[in-house]
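Every protein chain except one is present and positioned as in the full complex.
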Amino acid sequence: MSDAALELKDISVHYGYARALERVSLAVSPGEVVALLGDNGAGKSTLLKVMSGAHSPSSGQILVHGRPVDFKSPRDASGAGVQMVYQDLALVEAMDIAGNLTLGREQIMRGPLGWFGFLDHKAMRRESERELDELGIRTAPVTRPVEMLSGGQRQVIAIARASARLPEQGILLMDEPTAALGHEQTELVEELIKALAARGTSIVVVTHNLPLAFAVSDRTIVLNRGRKVADTATGSVDKESVIGWITGASVQEGVLES
Amino acid sequence: MKNTRALTIAGTALAVGLLTLSGCSASEEAVADPAGSGGSAGTESKGEIAFFTPSSQIDVVAALADGVVEYFEGEGYTVSIQDANFDAVKQAQQIQQAIDTHSIVGAWIMPVAPETAAQSLAALQAAKIPAVVEGPPMSVNLEGPQPGIAFDEPDFLKYGTMIGDTAAKCAVDGEGREALFLMPPDAAGGTEQVIGAIEDSFAAGAPDVPIAATGEAADIASAQTTVSQLLIANPDANVIIAASDETALGAAGAFKAANKTPACIVAGGGGDAAVAALEAGDITSVVSWDYSSAVGEAGADLIRLISDPTSLGGIIETPVKATGGN
């Protein structure tokens, strides 16, 4: 477990007497895809907020590549190599793909024009194309505004934007990446997740979508009422037991004691 | 942390700006105390007179306000100015509030919308607070003299005729070729009558000088643009008949910008800026309501009504005067 890319130890989050998370531990290895499942209010989004730095845990420890970290903001998490793809994507509609991918890390022209903050649009387009190529994505031209893209294409751009900001062996968190997508487009995103994992990126996917979880994840973790009730290799379980864990009808043996 | 720094910088900027601002205004306030709340220190005031104005931003009205302040302060009253900002409802509320709080002994009202002011006047009458109203009794749906209310009755026909006559005389004497007629866009009380009178008297007085075009503009800048464009279409036009100060001032600017010399610019209005332009020679003549000479007469009547609120108020005709010209 010590070589995990991301490790959570005994994370608890309390809002007054309400306990959103109760001593949840989990670890994600480099290149591993973990599906985080659970019913509404099970604590999935709270855990996601803790991992992405949006919310500090009441107690517990977060380790990135074995190093303890203390996320005070999403910026801290991003600095430590943790990126998040939000469900609402948060893309700038009127901007083109290249603009969205490079927003916040724009390339400035060399020379005197650069002193005035002039952008090197060409270099930014090339960079965006390179990043998309690396992920093996064929989308629209990078000069097309995001508002003209389909839902699947947008999701791809949002994922590409996050992954472009990841270091080697970074950690990518995804919140319901296929919630608004049709069947074909979901497959597109599934392939992208697998491609990212193959490059060594650790991925945590929070989802309601069981087929997606089964299709992309190596491991399945289930939360119920703020506790981890299952943590198992995805290949070794069937749908029925996962549903049982999600609804709280059963608990995986041995999990609660660990 | 970034946020705090932003606030600090912004706060400093604000402080510096406000200092500059107050520095500027401080030097001015001594010159033009707008509310005239100063009064004569030490002596007991005989009570407060409220001047209900549609807007302090109209030059002529501001001048009238100054006249009213001066007159009543000389008589030992304090005067407050209540600006309705062209809002008839607001003016009615201001008057009602003054009645309810018993804060005033008399009112001087320039109605925003005369036809809706009748109710406010009735309320004043009921409270035995006398008032001077700018406008004839007809304008507020009343007939003849009213107990406790004096009227300043402007004669729009006379006013318009004087503008037209002044312009016609100037056009004939000054070799006028064509005239441009400019008016403000609002339909203030009597505008139609004034415009008709101007057209009739000008046509009668200067039959050889046709009105080549008419233009409408609210402020000086748009009047200047309008006249510039009219001068392109009517290059012979050298007489300006302006029914407002702003259009006259804009016309003067347009002639200057076009490097042309007008034969006459006659302004109906008579605010401070127009008078200054008259003195500078940019405007030929100004026709105005002689509010200040009427202030004395109406003011005396208001003071009489304050001591006897049920007696009939007078109907005082606002004189018209023309200044400048040949």
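Should a chain be cited, it is by its letter among A and B, assigned in written order, with residues numbered from 1 in that chain.
In this text, contacts are C-beta pairs under 8 Å (C-beta built on N, C-alpha and C of every residue); 3 or more make two chains touch, one makes a residue touch a chain.
The definition used in the following text is that contacts and distances are computed from a predicted model.
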Ask   = Name the absent chain by its UniProt protein name; which of "ABC transporter permease", "Sarcosine oxidase subunit delta", "ATP synthase subunit a" or "tRNA 2-thiouridine synthesizing protein B" is it?
value = "ABC transporter permease"
Inquiry  = For the chain left out of this view, which of B:Gln97, B:Asn141, B:Gln229 or B:Thr310 touches it?
reply    = B:Gln229
Note = Of A:Leu188, A:Ala213 or A:Val229, the residue touching the omitted chain is A:Leu188
Ask   = Can you list where chain A touches the absent chain?
value = 74-75, 78, 86, 88, 90-95, 99-100, 103-106, 108, 116-119, 121, 125-126, 128-129, 132-133, 136-144, 147-153, 161, 165, 182, 184-185, 187-188, 190-192, 195
Query = On chain B, what residues meet the omitted chain?
reply = 2-3, 6-7, 10-11, 13-14, 16-17, 20-21, 24-25, 28-29, 31-32, 34, 56-57, 59, 62, 185, 213-222, 224-226, 228-230, 232-233, 249-250, 253, 256-257, 272-273, 276-277, 280
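Simple rule for what comes next: only the chains that are shown with their structure count from here on.
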Task = Averaging only over C-alpha atoms, locate the centres of chain A and chain B and give their separation in whole Å.
result = 69
